[in-house]
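What you see is the complex with one protein chain gone and the rest in place.
Residue numbering begins at 1 within each chain, and the chains themselves are lettered A and B in the order written.
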Amino acid sequence: MHPITTIHYLVLSAALLLVGTVGILTRRNIVIILMSIELILNAVNINLVAFSHTLHNINGQVFAIFVICDAVAEAAVGLGILIALFRNRETVQADEIDLLKW
Amino acid sequence: MLIDTILFYIFAVLVLGGGILTITRRSAIHSAISLIVSLLGVAGLYLLQQAEFLFAVQIVLYVGGIMVLFLFVIMLVNLDQAAHERQFSRGWTVALAATAAVGAEIGYFLYRGKDAFQIASNGGQQAVQALGNTEMIADSLFSEYLLPFEIASVLLLVAVVGSVMMAKKRV
Partner (left out) sequence: MNFLDQIWLIPLFPLFGAALMLLLGKKLDPQPASEVAIAPGVEPVADEHHGGAHASHAQAGHADHGHGGHDAHGHAHSPLKKLINFICPGFVLLSFLFSAGAVWQLSRLPVESRVHQVVQFTWVAGLPFHMANGAMATFSADWGFLLDPLSSVMILVVTGIGFLIHVYSTGYMAHDNGYYRFFGYLNLFVFFMLMLVLANNYMLLFVGWEGVGLCSYLLIGFYFHKKSAGDAGKKAFIVNRVGDAGFILGMLLMMSVLGTLRFTDVNAILHSGQFPVEVAGFGVLSAISLLMFFGATGKSAQVPLYIWLPDAMEGPTPVSALIHAATMVTAGVYMVARSAALFQLTPHTSAVVATVGAFTAILAATIALVQNDIKRVLAYSTVSQLGYMFLAAGVGAYWVAVFHLFTHAFFKALLFLCSGSVIHAMGGEQDMRRMGALKKKIPITHWTMFVGSVAIAGIPGLAGFFSKDEILWQAYSSPLGSKLLWFVGLATAAMTAFYMWRLMNMTFYGKSRVAAETEKHVHESPAAMTVPLTLLAIGSALAGWLGTPKLWNLGESFRAFEIWLEPVFASAAVGAAHEGAEHSTGVEWGLMCLSVAIAIAGIALARYLYCIRAEIPDRIEARFKPLHTLLYNKWYVDELYDFLFVNGLCKGGGLLLGSFDRNVVDGGVNGAGWLTRFASKVSIWWDTWVVDGTVRFTAFSVKLLSYPVCILQTGRVQAYAFFVVVGVLAFLGYYVAR
């Protein structure tokens, strides 16, 4: 069995990214789309931490913290928007909402 | 060594399996629980790479914080009806194809560049660090990245205000 190298992590990260992308593009439920975004952000973090580990550089982990920060903010605002949306339109289906025009 | 490898695969399975379950479950609750599994897997990967601080943050923030947030919202928003409707959007085949193509491209790059990482491969033979992981992060965060750190705090404040504004009854 091969020892685990950085490339393993990168492959894993890429796979997780693709799973998240598929989730965003195909699911209709906005809650799950938001979850998919979390998956993508985690894929990024895996990448960052893997390189940090490889290069013995702590900056990667610091960046991961910032990304987590971002994820938190995004989740809070996104879910807030979701609640407002649900209150006004009584739906959580992404393709029933086409406000992003003009 | 072997243990590390085995653990990596276990965690990878958790991460990917959880992720795939997240995006395929009909019920949002199931999706959320699958997401927890996936995030826990990611946390395990952090631990595997000696990023103990991030491991803790991942558990506390993601699994503890964000997931609770998700569950709350799922309960607030009536998802029963959504669960009985069609789960995937109309053009899902196209989307899947495009994503697969992107994946193929990424895979091609990774395959091309896999040798570059062999050199720096690490089998856990890392030199013992003078400082612990948390101290190093703190060191870096509060000296080199102090300004971004503060900006991040402002960002969080804005997010808090924004989400409260969004979610409260009367705007």
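Here is the rule we go by: contacts are C-beta pairs under 8 Å (C-beta built on N, C-alpha and C of every residue); 3 or more make two chains touch, one makes a residue touch a chain.
Remember, it's a predicted structure, so these values are computed and weren't measured experimentally.
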List the neighbours, among the chains on screen, of the chain that has been left out. A, B
Touch criterion as defined above, residue of B:Ala101, B:Leu146 or B:Val161 at the omitted chain: B:Ala101
Residue ranges of subunit B at the interface with the undisplayed chain: 89, 91, 94-95, 98-99, 101-102, 105-106, 108-109
Under the stated touch rule, tell me which residues of subunit A contact the chain that is not displayed. 21, 24-25, 33, 94-95, 97-101
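One rule holds in what follows: only the chains that are shown with their structure count from here on.
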Can you check how far apart subunit A and subunit B are, centre to centre, with Cα atoms defining each centre and the answer in Å? 6
For subunit A, which residues count as touching subunit B in their complex? 1-12, 14-23, 25-29, 31-32, 34-36, 38-39, 42, 45-46, 49-50, 52-56, 58-59, 61-62, 64-66, 68-77, 79-84, 86, 91-95
Contacts from subunit B onto subunit A in the complex sit at residues 1-2, 4-5, 8, 12, 15-16, 19-20, 22-23, 28, 31-32, 35, 38-39, 42, 45-46, 48-51, 53-54, 57-58, 61-62, 65-66, 69-70, 73-74, 76-79, 82, 85-90, 92, 95-96, 98-100, 102-103, 106-107, 110, 114, 117-118, 120-123, 126, 133, 136-137, 139-141, 144-145, 148, 152, 155-156, 158-160, 162-167, 171
